[in-house]
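Below is one structure; the comments refer to it alone.
For this depiction, one protein chain was excluded, whereas all remaining protein chains were kept in their positions.
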């Protein structure tokens, strides 16, 4: 059996795991105040070209989104996001449970259009009764999106310009950031991305770590009392060094980028194989999530040797499916699939 | 000047005010445990044909919506509502501030379609990942809607059947209930409405009271600890009898219905006047909110003698406007407008 | 029967009611944007000697406490209050329901000691692990307290000095403010009180209004987006003018002070009567709540002609009771009681 259901089906990248093993018996202080964590923060800030920033390490993505958004929004504020945003669909109402509305705008294959954001905010401020409406207090986008697509550098710059015009923060969810940056269609660097938003996070869970997400901000002044807020959310890891150790390794010897590159290489090989056999793409994704439309009979036979996700409801004759690659996908895995379609 | 901005621009109906004056110097216990409040509850339950129900009196509509929805939803549940719902647009995020997502469905002139509700819930339960999605936990509709329209008896019955099939409550916001029930297009009685939902409220603020909304339920078992929850929301009126006194009067000698009838009579006269002069309707509303499309020049001149609301952004040549009548609108008020168009 | 259970058992002071009657048929805009409300705010700011302040009118006390505290505290902050504070005991957990801990300090007949506040905050900041503790973010006291006592001017000044040293706001709950200011033991004026805290509220419900509390602050910068937050809490009154009309009258011709003086005159007469007959005081209250210890037999006979509150559990032989006077208490009411003890 070969596995393409998601990018969190195996443990850690062997080099990351090795660090956890090597450090297992050391004694350190808890809650992320150890040297491994400081080192990881420094390595990340350096990779991002940020001088006076801050990095905070959390365990998972939903938690990270909830804590960051809870910090940035005032009581009456909402977060603008595409209707397909993970925070809007698959986080069990975590944002609302903290009291905040998600203001959904139309999604274009997972992406927001800057003019839609701009129009929404402009309309809001032109409405006399807006004091009884939810104020747009920040913008959330993901890179790559939930549908595998990525924004161009220009698109992010334009969205960020809208945010600055209205003085609201832009937050980028980078749960799969490694695979976005390594995409052949990506024209933005980590440094550029870090400077074209107020805060973003670097996904570890799906990109080589056992678990862990690194919140990076060039504007620590937006995050007062943040360690307390993380604790209040139950998101402080007692043995915080586990996050520091993993991210230190990910940001040493370019490992994070290599992980992204491998995942993308596998994804492109898979995509090319399907396309060359004439299967249509549901979305033309340049990252590690690939969406094909397959005949139901083909799905049935393929399920015997590969696991992957049916994307939405079954169609009558054909149905969209999702295949996800990651750092652990092998050429053999891909070949096994391609030989069976 | 004649006033059509909204239905909360004057004080109380004279007969209601008289009761407040007559009882002013009496001593009673607080927090709605007095005899006036008990009497009002009994009168309302009787009018609704409910034997073992409960009535709770609150001061305002946003508060009422927030408290009822907070009681009915479990942590992870959301409330299905039309995208135009007052709770979604003009209550400053009150529902989300209590931790709940509003699941918005397409609005048809303010109304939900039962099949849309049914489809949404069916899809939710057919999705394998629904444990990480917000569960549809109740349905909210308004009668009349924010756009003046009303549901037919059959429409409400069908929506309620969907709710019962999935065992989730139906809540009807009746901020303007008097004007809905008195509409010439209304084919549902108060008794029928009370039995075709789990809880609804009878609006007082816009229908003759100084303030006040009466929550009515035939299923008190859905509202455990409700008085405590009302207090927790800061929604308990110390001199609770003020609500009891007003609603006792509104539900004596058919006053609530008469108020509705008068408001509707005035609205229909206004509508007929505009229509007969050839002005188009934005929405064909059968209740006390009337929406016309007027040339901007006409709006300008009319503004000198009447106040009313511009509905949305100004158009280049013509613009929708809203006129609202209520129990205090006079024939003279209407004539003044009609003579000037 | 004569009534001493509480100070919210009758309607409005006749002069306040008269204003509501006289204005009943006028048309005004809603939500407190009318001229009556502006006028009331100006009259209050003038009475408080505040130039650039703000006044917001809400319906009830629990609501007012919740909204003010929710505005002033950051996520991880708590409010310091005496263990007997109304917010800690009788508001159904409203403060916690908004996410905030009440940090309770020892109560001395309802009052906080400034050194206890100072010690608590000093200890907090000297604890290495305080980032995982709730930060003291403001101080709440009431004037008069829930036990009828009042702070001296010096006590309030000292508490306020502690607050300023640590840069946290002081909030004074003035639900019964009229009776505090009119007390023979009161050595602080309204102007002095207004300047020795960051925000306080002037109670209307218990001091002559049908309902209503006026939040007064000399520091509007602490209350950004406040009208939106009030709406979010369901605390915006549609016919907001009802609050403006009442407070305009209360702050015209010294009515608010006269109401306080009358209530106090009655309370002192009652107290003197009990004391002269040898009944011990539970607390030596200088305001409109009086606490006596009566033999159970006396309580039993007195209950036949007067209603009042048993204060806590019944004792075996004697039991504390509470009598509350207000603007509506008459000499006859007092005499009836005194003749029966």
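A, B and C label the chains in the order they appear, each numbered from 1.
Going forward, a residue touches a chain if its C-beta (ideal position, glycine included) is under 8 Å from a C-beta of that chain, and two chains touch if they have at least 3 such contacts.
The model shown is predicted, which means the values in this text are computed figures rather than measured ones.
Novice: Which of B:231, B:262 or B:322 sits in contact with the chain that's absent?
Specialist: Residue touching the chain left out of view: B:231.
Novice: Pick from A:12, A:40 or A:72: which residue touches the chain that isn't shown?
Specialist: Selected residue, touching the omitted chain: A:12.
Novice: Which residue, C:13, C:56, C:75 or C:231, contacts the hidden chain when the whole complex is considered?
Specialist: Going through C:13, C:56, C:75 or C:231 one by one, C:75 is the residue touching the chain not shown.
Novice: On chain A, where is the contact patch with the chain that was removed from view?
Specialist: On the side of chain A, residues 1, 3, 5-6, 8-12, 14, 17, 20-21, 23-30, 59-67, 91-94, 97, 205-206, 210-211, 228-229, 231-239, 242, 307, 328 touch the unshown chain.
Novice: If the hidden chain were put back, which residues of chain C would touch it?
Specialist: Missing-chain contacts on chain C: residues 75-76, 78, 89-93, 96-102, 123, 126, 129, 131-134, 313.
Novice: In the full complex, which bits of chain B touch the chain not displayed? Write them out.
Specialist: With respect to the unshown chain, the touching residues of chain B are 31, 70-71, 74-76, 99, 131-132, 135, 224-225, 227-229, 231-232, 236.
The working rule: only the chains that are shown with their structure count from here on.
Novice: Farthest from chain B by Cα centre, which chain is it? Let me know.
Specialist: Greatest centre separation from chain B goes to chain A.
Novice: Nearest 5 degrees is plenty: how much rotation brings the CA atoms of chain A onto those of chain C?
Specialist: 180
Novice: Where the CA atoms of chain A average out and where those of chain C average out, how many Å apart are those spots?
Specialist: Distance between chain centres, rounded to whole Å: 50 Å.
Novice: Send over the residues of chain B in touch with two or more other chains.
Specialist: As it turns out, chain B has residues touching two or more other chains at 91-93, 97.
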